[in-house]
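Please see the structure below; I have some questions.
With one protein chain removed, the remaining protein chains of the complex are shown where they sit.
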Amino acid sequence: MSKGTKDHAQLSDVFNADEARVNWHDETLWFVRAKRDKAAHNLPEWEMLRETASQIKDNVLSNLHDYLVQFESMAQENGIKVHWASNGEEHNQIVHSILKDSGVDRIVKSKSMLTEECHLNDYLQHNGIEVIDTDLGERIVQLANEPPSHIVLPCIHKKKEEIGDLFHEHLGTPEGMADPVFLTAAAREHLREKFITRKAAITGVNFAVAETGEFVVCTNEGNADMGAHLADVHIACMGIEKLVPERKHLSVFLRLLARSATGQPITTYSSHFKRPRKGQTMHIILVDNGRTTQLGRPDFRNSLKCIRCGACMNTCPVYRRSGGHSYHTAIAGPIGSILAPNLDMKEYADLPFASTLCGSCTNVCPVKINIHEQLYKWRQVIVKEGYADPKKAMAMKAMEFTLSKPAVYKTAGKAGRWVLKHIPFAVNNKLNLWYNHREMPAVPKQSFGEWYKENVKHD
Amino acid sequence: MTNRDAILAKVKNNQPATRPIPADLSTLNTDFDKIAAFTNVLTTIGGAVIRVANFDEIKDYLLKEHQDKKRIISTLPELQEITELNWQHNDPHSYENVDLAIIKAHFGVAENAALWITEELMEQRVIPFICQQLAVVVNKADILPTMHDAYSRIGNAEYGFGAFIAGPSKTADIEQSLVLGAHGPKGMTVFILG
Partner (left out) sequence: MTVGLFIPCYIDQFYPNAATATLSLLKKLGVDVVYPTKQTCCGQPMANSGFEHLTQGCNNLFIENFAEFDYIVSPSGSCVLHLKDHLHAESSENEAQAIGIRKKIYELTEFLTDVLKVENLTASFPHKVGMHQSCHGQRGLMLAQMTELVAPAYSKPMHLLNMVQGLEIITLNRPDECCGFGGTFCVAEEAVSAKMGKDRVADHVHNGAEYITAADMSCLMHMEGILRRQKSNVKVIHIAEILNAQEF
């Protein structure tokens, strides 16, 4: 998805036009954060688990070459066909050619953020292949012709009445029916027909084990399994960073993933695919798409430790009040804001600034990615690379001129005049946006510096 | 250079200096009632635990509670007399109308009520996912404390496919309202045997 002409701030402005809806969105996600807290606090060893997961991923990133080679060879030994894609376009072409060779033009797909990142659905549809997303949330946004707004909860931005309307239009449910149980049952029936009739299934990959060549897919709905076990062709798409060294390391990640994501002790299904079933062909596509570049950025490489739990989104006070679509990228929220600039610094120059740097994201991250520190560092990179607003750059230079010179500061700052004009209103000083919802601070009779000079005796 | 070689070369060039694999974690506290914990978790995630002494009790329960089910299949020889025979070798799509499947698990995990089931215990991979109701039999002695114990138990066992299954299929995609039976089983019963 492209932002077109609107950046995160402008898209958030639109989202905030309906305050009651913002409250609802905020409360819904806060509820998920609260469930995560409860699950984490049930385990006294939680912080130890996070630290261990973080160290395992450090090890993976530092030996990624060897692990990839090992994984490929083990997977091939297990009868899986392994493909390599340098970017999204190549990934899409590989998927398309597998489907073409299999004579398949209708497929089911379970949730895979990687395929969102590569815009696979658009590509396949342009090439005459019908794709049905089978995760309920993803099917809902697909029917609405929207991208997911959250990596774990794709339609968290939608109210049940809106989903009822969509289902009425597309699945023929009664008009005005918005009961989640009823709607889920309707989707179950609708999607069962797809599972039964489609010959190829695409799944994502949550973890892949270098030692054994197997990969793990986690779902609550069972849609990845329904697709994969009924299809003649199973294509699993994974980013090259999804590896863990050994099978036993899955214990650490499976303990953390669902607790961080939704507060569940584990997802309903954690499926370990090691060999194709008899008569089935199984493919794995290993995708780079910028990951090797990010690996080469010391300040940002550990963003590749991400296990896509979404906890940073649920806790982010900005995400909760701006919605996933305001990030105009497949992966929204704090983690998306440190991943996206790697792919396109100009297009996503706004995202590292869509944060107060409060640090809550870093604290909930199950693999201890220093997300808020990376947001700060991306800001420096984006400014240095020339993607900052020139007006902002001028204002910053003016600020620097004053603040680095005590005499200038004292004159300018007398009774708060200079500061009132420049801090925190130095940037985007179009119409003084502070004043839309907030009063200005009252200006005191004298500054502390002036008071001190008058009242405190000096040696 | 192929894509593969180009990607691997770039990885090699960009990856940082080696960091060690951390020490294995083990279960912090094993001194708790595993059966009670398992039961408690499974109940909260929408499943049910039935304690049984033997297979006759399982049969009695199934005949009583699932008499309305038309198609019942099982991988357990002990349950042959109340389930369909010779169902194992058909096209996986043909199990779409299975009302109840009863299978065995290698073990269960107390901390999350997950049961480890590999392909040979499913006969067909799709069985535990496609049936309307799933029942799993697990020995009382095979309820382990945590996932660390689970993977120690699995070790380097060979399987083509294996899954941890914890409770019935579910979704909360519509306004975070929990609904059981998204695609797979709408209910899950675990018989703890012994």
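When the chains are written out, they are named A and B in that same order, and each has its own residue count from 1.
Everything that follows uses one rule, which is that a contact is a pair of C-beta atoms (placed from the backbone, for glycine too) under 8 Å apart; a residue touches a chain by one contact, two chains touch by 3 or more.
Treat the numbers as computed from the prediction; the structure is a model and nothing was measured.
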Under the definition given at the start, what are the shown partners of the omitted chain? A
Interface with the unshown chain - residue positions in chain A: 8-9, 12-13, 15-16, 19, 22, 26, 30, 37, 40-41, 43-44, 46-47, 315, 317-318, 321-322, 352-360, 362-364, 376, 379-380, 382-384, 388, 392-393, 396-397, 399-400, 402-406, 409, 413, 415-416, 418-420, 423-429, 432-434, 436-444, 446-449, 451-453, 456
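One rule holds for everything that comes next: only the chains that are shown with their structure count from here on.
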Could you work out how far the Cα centre of chain A sits from that of chain B, in whole Å? 29
Show which residues of chain A lie in contact with chain B when the two form their complex. 28, 31-32, 44-45, 48-49, 51-52, 55-56, 58-59, 61-65, 68-69, 72, 84-86, 90, 134-137, 140, 153-156, 159-160, 163, 180-181, 183-185, 187-188, 191-192, 195-196, 212, 220-223, 225-226, 229-230, 240, 245, 247-248, 250-252, 254-255, 262, 264-277, 286, 288, 292-293, 295-296, 298, 301
Show me the residue ranges of chain B that touch chain A in the complex, using the header's touch definition. 2-4, 6-8, 10-22, 24-25, 28-29, 41, 45, 92-93, 96, 109, 111-114, 119, 124-126, 129-130, 146-148, 150-152, 154, 156, 159-177, 179, 181-185
